[in-house]
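Following this message is one structure expressed as structure tokens.
Note that this complex is displayed minus one protein chain, with the remaining chains in position.
What follows is subunit A.
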Amino acid sequence: MVFKKRRVKKLLDNEMPKENSTKPEEDPATEDGLYSTLDKNISRIKTSFGDSSDLVSAKFLVNESLKQEAALIYIEGLVNKQIINHFLENITVSSRELKNHTSHTLSSAHLIEHLSLPISHLSELHDFTNIYRSMLSGNAVLLLDSVSIGYGMDTCGWKGRDVSESETESVVRGPKEAFTESIQTNTTLIRRKIKDPRLWIVTKPIGTVTQTRVSVVYIHGIANEKLVKEVHERLDRIDIDGILESNYIEEFIQDETYTPFPTVFNTERPDVIAAGLLEGRIAIVIDGTPFVLLVPALFTHFFQAAEDYYQRWDISTLLRILRVSAFFISLLGPSVYIAVINFHQEMLPSPLLVSLAAQREGVPFPAVIEALIMEITLEILREAGLRLPKAIGQTVSIVGALVIGQAAVEAGIISAAMVIVVSITAISNFILPAYNIGISIRILRFGFMILAGTFGLYGVAIGLFALALHLCSLRSFGIPYMAPIAPYIKSDMKDTLWRKPRWKLLTRPRLVNQTNINREPKKTSDQK
């Protein structure tokens, strides 16, 4: 207990300076505070940025009679030039009006409050750290001479990608839009799906250098408060210079690092995130990537495609079963083939065995080696195809399909049956809706092949036992990974290996959401 307490204290100590830096107004005496002369401030900003060429500072007189000097500092490219121009036009007009109406006694500090500016959002910045941050997130900073406050103006407007169709998770029926790299667009996309004030978005910067904005999104009252707290705690614990993609966060916050299975779900579809939020799960949106994380992520979630819910339940159920079988084919295809060919020849029907024996005739390698060669070739082709420029892609597919597939068989190095097994394995791998669960199978497949090559089906069985044990030991944000299968939760089985009709999916998953289980509170309260 003592130890625990100490750790908590340490954690708090670490957090203290961070809070200080974000709230400098409590401590104006630090050297981070603004100077009272404009030129000094400008030169300090310029030196801090190393006189970067994209830093623009425009000096002008706000009010000719007051001789009030001002400067607008911003970074070119991050701001919308139209807003800047509009602002500059207006400030002179507005100050001229000011001159006519008010006395000369107006102090510089209050001047800005009396100007009517065409800016939606104006924030006071008291130190350089905040000024830099504001500038870097696309604001223009207005500095006034003899005023030690900077004004950050929302002029943000850089070129980003438009909302486009999802490329990694396409559907036949259902919304086609996908997240973009802009966090604002992304949170808006979620908000547009869930029109409820209870959708809470808490944003914080992570990454000491990149200051990437990370938003925790959840529905208050549906998401489990403990879980929300846990997510925040894990995010706060991240200590890194930069976050460039959601996986940076994923690796920091996942429960178990040494497992091939993903315990954090990611998607680029707003509708999938919205569905997750409604189940009481928590989304983590990261600026700069279209992939949004969803926690907790259970094993069964990786078999659920968005389209399962946009099509009739019967076909969805059929597809679920297909996916689960594909999972096993992909995982065990080559290993079972090796085991049967090498150890359990009596299992096969005689004509098939004769046909396989004929194919194996003249193949110089044992079946395990043969399988490994093919699998590795496949992985190489796959990886090469992924990274290649599109123009060369065709060449690779021709070389891969013709040269390696056909020629290897005709040359008698690889048996045709092995090519079939490896192909069906590879194709089965792609049927899984989540790409990252496919990766875990790819890794495990090799282990199973070696087990099959040394112990036959017995080895495969041992491997499966070990896998089951491992899967049951995993947790995602404290929730058992295999739920609702193990531990078995009958009411949650409705959306796992099969999907029941929509009107039967009345409750939220029990483990993810402990407090607000019913999806339709009115109806169920009537029943009770």
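Please note the rule applied: a residue touches a chain if its C-beta (ideal position, glycine included) is under 8 Å from a C-beta of that chain, and two chains touch if they have at least 3 such contacts; residues count from 1.
Basically, contacts and distances are computed from a predicted model.
Trainee: Which name from "NRAMP family divalent metal transporter", "Spore germination protein KC", "Carrier domain-containing protein" or "Cyclic nucleotide-binding" does UniProt give the chain that's left off?
Mentor: The record names the chain that does not appear here as "Spore germination protein KC".
Trainee: Consider the whole complex, including the chain that is not shown, and state which of A:Ser36, A:Ser123, A:Thr208 or A:Gln345 touches that chain.
Mentor: That would be A:Gln345, which touches the missing chain.
Trainee: Using the touch definition up top, pick the residue from A:Leu356, A:Ala408 or A:Ile441 that touches the left-out chain.
Mentor: In the full complex, the listed residue that touches the missing chain is A:Leu356.
Trainee: One chain isn't shown here. Among A:Gly138, A:Gly152, A:Pro433 or A:Gly456, which residue touches it?
Mentor: Going through A:Gly138, A:Gly152, A:Pro433 or A:Gly456 one by one, A:Gly456 is the residue touching the chain not shown.
Trainee: Which subunit A residues touch the hidden chain?
Mentor: On the side of subunit A, residues 341-343, 345-346, 350-351, 353-363, 366-367, 416, 453, 455-456, 458, 462 touch the unshown chain.
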